[in-house]
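Read through the structure below, which is laid out as structure tokens, and then see the notes.
All protein chains but one are shown in place.
And now, chain A:
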Amino acid sequence: MSILLEVNKVVKQYGDYVALNEVSLSVPKGSIYGLLGPNGAGKTSLIRIINQITFPDRGEIILDGEKLQPKHVQYIGYLPEERGLYTSMKVGEQCLYLAQMKGLSKAEAKKQLDYWFDRLGIQGWWNKKIQELSKGMAQKIQFVVCVLHKPKLLIFDEPFSGFDPVNANVIKEEILALKEQGATIIFSTHRMESVEELCDDIALIHKSNKLLEGKLVDVKRQFKTNSYEVGILSDNVEGLMYDITQKFTVGPANFKSLNKELKLEIQLGTALPNELLHVLTQRGQVTHFVEKIPTVNDIFIQSVSGK
């Protein structure tokens, strides 16, 4: 798969503080790319550099095969975390203004606005002022402004904050639809469940450095510990435990089930699952046998606290 955005050894310093230390990323075309990291890791600095709001001290950025340059702002749609609109301006005028700034003609902007207002069911808002809208409603307008000019690259910084679950879902569907239409999406958030749900690729930035990057499945494979969650109904628990601990490392597990079985987390090491199953089936009834896949949350916490 080809690369849409390539960040190459980017360094950004604010005075003595290094915000980005030789960070390199490759964002594949047509993917949803999760940019993760704790607060103050340098995510926003990086996003601002991609948007040409600030400029890197060293390193370069390649967008669609070209070195990043001012004309590229019209290929990028940006929904910043700190976002707002002119409160005393009317919705329609404001959207037209912001769309024209992205290089759309007035007629084209109007056409796109009609399409999006219709799609999100907000046609009646054209002449309202932003101050008359609720926060969630204003967020919808911001979303429209961000995607209006059909950008190749969309950058969403905490897109779901401020939305109720219904509207958050609407926005999620729209993001997926945009991906279907070929857009590439960089997605920065602290909400790991939405990363799990949406992202194809992730990168983790911590303390100005990139810790890891790759396809979500590859990263998970890299982080898996070859351990299994097991539920077993057994009359002879002591015998069972004895058998297992001979070969494997065992710990307690916690998962939901309907039976009152023994719940274990078993580390296989180099052994194969069948070897474990063989031991288990001799000692009782296996009700639960699942490979433990690390969640993005686990990976996040493990990487950040490990280093």
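Everything below uses one rule, namely that a contact is a pair of C-beta atoms (placed from the backbone, for glycine too) under 8 Å apart; a residue touches a chain by one contact, two chains touch by 3 or more; residues count from 1.
Please note the rule applied: contacts and distances are computed from a predicted model.
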Identity of the absent chain, which is to be given by its UniProt protein name, from "PadR family transcriptional regulator", "SMP-30/gluconolactonase/LRE family protein", "ABC transporter permease" or "Amidohydrolase": "ABC transporter permease"
Omitted-chain contact residue, chosen from A:Leu85, A:Leu133, A:Ile175 or A:Leu240: A:Leu85
Touch with the omitted chain, as defined above, among A:Ser26, A:Gln142 or A:Ser208: A:Gln142
Contact set of chain A toward the excluded chain (per top definition): 14-15, 48, 51-54, 70, 73-74, 76, 78, 80, 82-89, 97-98, 100-102, 142, 145-146
